[in-house]
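Only one protein chain is missing; all other protein chains are in place.
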Amino acid sequence: MADLGVVFAGLKLKNPVMTASGTFGYGREYGRFFALGGLGAVVTKGITLEARAGNPGPRVVETPAGMLNSIGLENPGVERFIDEELPSLRQAGAPVIVNVSGHTVDEYGEVAARLDTAGGVAALEINVSCPNVDQGGMAFGVDPATVATVVGGCRRRTRLPLITKLTPNVTDLTVIARAAVDAGSDALSLINTLVGMVIDPVARKPVLPRTVGGLSGPAVRPVAVRAVYEVAAAVDRPIIGLGGVATAEDALQFIMAGASAVAVGTAFFVDPLAAVKVVDGLAAWCERHGVDWIGELVGAANPAFKGPRPGRA
Amino acid sequence: MADLGVVFAGLKLKNPVMTASGTFGYGREYGRFFALGGLGAVVTKGITLEARAGNPGPRVVETPAGMLNSIGLENPGVERFIDEELPSLRQAGAPVIVNVSGHTVDEYGEVAARLDTAGGVAALEINVSCPNVDQGGMAFGVDPATVATVVGGCRRRTRLPLITKLTPNVTDLTVIARAAVDAGSDALSLINTLVGMVIDPVARKPVLPRTVGGLSGPAVRPVAVRAVYEVAAAVDRPIIGLGGVATAEDALQFIMAGASAVAVGTAFFVDPLAAVKVVDGLAAWCERHGVDWIGELVGAANPAFKGPRPGRA
Amino acid sequence: MPSVVRAPIRESVRVVGGPDGRIAGPGMAGDGLGLFHRLRLQAPAVADAARPGQFVHVRCAPPGQWDPLLRRPLSLHRIDRSRGEIEVLFRVVGRGTGFLAGLAAGDEVDLIGPLGQGFPTDLAPGETAVLVAGGIGVAPLVALAEELAAKGAPLVAAAGAQTAEGLLAVESLGKAAGEVLTATDDGSAGHRGFVTEVLAGLLDHVARPVVYACGPEPMLRRVQAMLAEEGRRRRGYLSLETRMACGVGACLGCAIRQAKPGTAYYHVCHDGPVFAAEEVVLGG
Partner (left out) sequence: MPSVVRAPIRESVRVVGGPDGRIAGPGMAGDGLGLFHRLRLQAPAVADAARPGQFVHVRCAPPGQWDPLLRRPLSLHRIDRSRGEIEVLFRVVGRGTGFLAGLAAGDEVDLIGPLGQGFPTDLAPGETAVLVAGGIGVAPLVALAEELAAKGAPLVAAAGAQTAEGLLAVESLGKAAGEVLTATDDGSAGHRGFVTEVLAGLLDHVARPVVYACGPEPMLRRVQAMLAEEGRRRRGYLSLETRMACGVGACLGCAIRQAKPGTAYYHVCHDGPVFAAEEVVLGG
């Protein structure tokens, strides 16, 4: 059997397959379809300081080979998350990475601090794609200085590994990636959704009440693979690659571009067993191609890959 | 019958349906499937000063609901274009818009000047997505100052209407759009392709020899509609909307977002009659929904639409 | 919500019968489509666990094809535990339902289910179930009628549509409910007018009605209003539709506003699709 284990930002993972934040709730729902312990890690829905109700519906709309979502960060807030969701997640048998969101710089830091002491949290994923209320709603993640402030703020409040999740809606991802790394991010996660929109011609208005939504699914995969390829050549931090991963072959594209781990998101909605199949498919592929350890493939298609290769778990 | 005619940047168009540069050659190929005179306008493949051979193959690769291309601006150069292609295009029965490309600022201006006097050219579409050899290969179109230089350079060399074609691979399209308008662009065209990549896991390398390619097709449509919506609220110049238009309903999304015209691109590869069907479908839709003139629908879903509505042809 | 979520089952099930397409008369469907189909599926595990009002989430593209991407939710129209079969009844409105309409006996279908909370079916002594269907909304009510009938619960039913051709599955409904009062917008069958007008008559005559409604949103709003009327609030349940991605409660995409002031959203796939009428704000 090929070895799929990797050490990612200090976390020992059974395999490099995670869940994409916001597509997997807090693990309960898909936990009824398969054992979460078979995953490399579980990444939770984004958590904010206070509970958030989210946006009015419709919140999702299908697009060619993809979908838009405008959930609006509905979540119970960090306290209730710790009380009501974390206990069962701790039993999942896979490291738990909590996705941290916020609308002000301070909010991120507060949430990070609270999770630092909660116990059973393996790492934090800082989602800088949220609209920045301090600065008129443009996402934090498009400005390197703001990213540095947010990440630095979290860095000071926790010793947990920090993974910064980048938005692809920028001219030059490498600038943002460097800002996150310089501010203390241990790893990066990319990509979050592309901004998109669908208009209903009969109603003569956008389908989503908030007009725009985040595009995800197989449609965005080429953009995501390129983002990983580019960032993996610019910074020497491990990367979680995601965006349209639905099969083991998709996962391999990200891994060979330079990702040490991958996450399955929208594909869960198509097939609840998608992540399990990616894990099994990676093992089978490695077997078939004489690869002993998945880590060997990290960056294999990227001559400029800066490293590091993941550790052998 | 609903009236589909519009005046776009001074050009009288039978209908608002054009061809997307690079997907329609110089009109010969699809001219064997339908009469070009049925289109609003024909937009040619990008023309450079000298002939260009283009990139080695493979140059195209399919992606979910989309494709990547890396043609590399293969074209006969402006002189041979004028001698060999323009004569038949002049007979097309539809206005001819020539897509102008270049790798240096001067090249754009030279091509524009040459086309200014060629005769039979209705407008120029300035493609600022080309890699800028003067500045290390990053596309012209990502920097507002460079866009202004390129557009201004063309503006001084021609009195033809100028349409600047924007690349979506930027943080804020409105900044680029304003730069183009301030430098004298009469209209805008968006979007060009998204940068993407596909890796062949077995070969362990990118499928395209130049690693990245341009993503087009239905997959990118939500990104394109949003781009039009956003730019139409920021500048008061007519817009050609494109990116994944395959049906009349798709075209209506762009029109209602604020585009005065649309272009069909990748959809030709799926169905050579795609543009004809979009024209017919628009007429039928207007009929069914009691719309007398297509121009009424421009910006109908965009409360912040800045105008102008197209003129009635 | 009262009922318990059962473990959903994902199976590749086989088409047993159908699609037995039926073209509704012209003008039936707003969009000019109006083609109805019924599929009988061999799905023993789903049939075994399913309750009326629950739904299945059906993949509408061949494996490995990503367009259309998302599954489509369809109510359980009939549940036949003894034969291990379920039926869905659907209207072709787009690409997903169009795909399903093209299936033939023996084809495989990839579905997840049963999902969501079904109709509460425990009636107190003296209560009578009043089923109200609008158009394709009849789909889940047939399964409900059959379960209520099997329990021996008192039961009346009303079904409305735009025209007589749009009155679907009235025979099945009638078999379980005894009689079905009908209404059509154009008077081509039954009462000329809305089915909610028929409901009003029923509510006047039935002593302790428990209403079960499924249909277009304007109809459900009207039912909701009628149930909340004049201080004499009546028990009633609505089966709702929202756009869905996951169908299992993970994506939070299917939000519908809770009626409780100040609070948040229910999720139709998980907390519904059946809600007590007073719990939700329609169109919210």
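A, B and C label the chains in the order they appear, each numbered from 1.
Please note the rule applied: contacts are C-beta pairs under 8 Å (C-beta built on N, C-alpha and C of every residue); 3 or more make two chains touch, one makes a residue touch a chain.
Keep in mind that this is a model prediction, so the values were computed, not measured.
K.L.:
Which of the chains on display does the removed chain touch in the whole complex?
P.N.:
Taken over the complete structure, the missing chain's partners among displayed chains are A, B, C.
K.L.:
Using the touch definition from the top, which of B:9, B:61, B:94 or B:128 touches the missing chain?
P.N.:
Residue touching the absent chain, from the options given: B:61.
K.L.:
Of the listed residues A:27, A:46, A:64 or A:265, which contacts the missing chain in the full complex?
P.N.:
Of all options in A:27, A:46, A:64 or A:265, contact with the hidden chain holds for A:64.
K.L.:
Name, in rising order, the residues on chain C that touch the hidden chain in the full complex.
P.N.:
61-62, 64-68, 95, 99, 102
K.L.:
Tell me which stretches of chain A touch the chain missing from the display.
P.N.:
Where chain A meets the chain not shown: residues 64-65, 218.
K.L.:
Residues on chain B that touch the omitted chain in the whole complex?
P.N.:
Those residues of chain B that touch the unshown chain are 22-25, 28-30, 32-33, 45, 51, 53-67, 69, 71, 74, 217-219, 246-247, 266, 268-273.
In this section, only the chains that are shown with their structure count from here on.
K.L.:
Relative to chain C, which chain has the most distant C-alpha mean position?
P.N.:
When every chain centre is compared against chain C, the largest gap points to B.
K.L.:
Distance-wise, how many Å sit between the C-alpha centres of chain A and chain B, to the nearest whole number?
P.N.:
Inter-chain centre distance comes to 34 Å.
K.L.:
So what's the Cα centroid distance for chain A and chain C, whole Å?
P.N.:
Comparing mean C-alpha positions, chain C is 36 Å from chain A.
K.L.:
Give the residues of chain A touching no fewer than two other chains, as numbers and ranges.
P.N.:
63-66, 217-219
K.L.:
For chain C, jot down the residues that touch at least 2 other chains.
P.N.:
66-67
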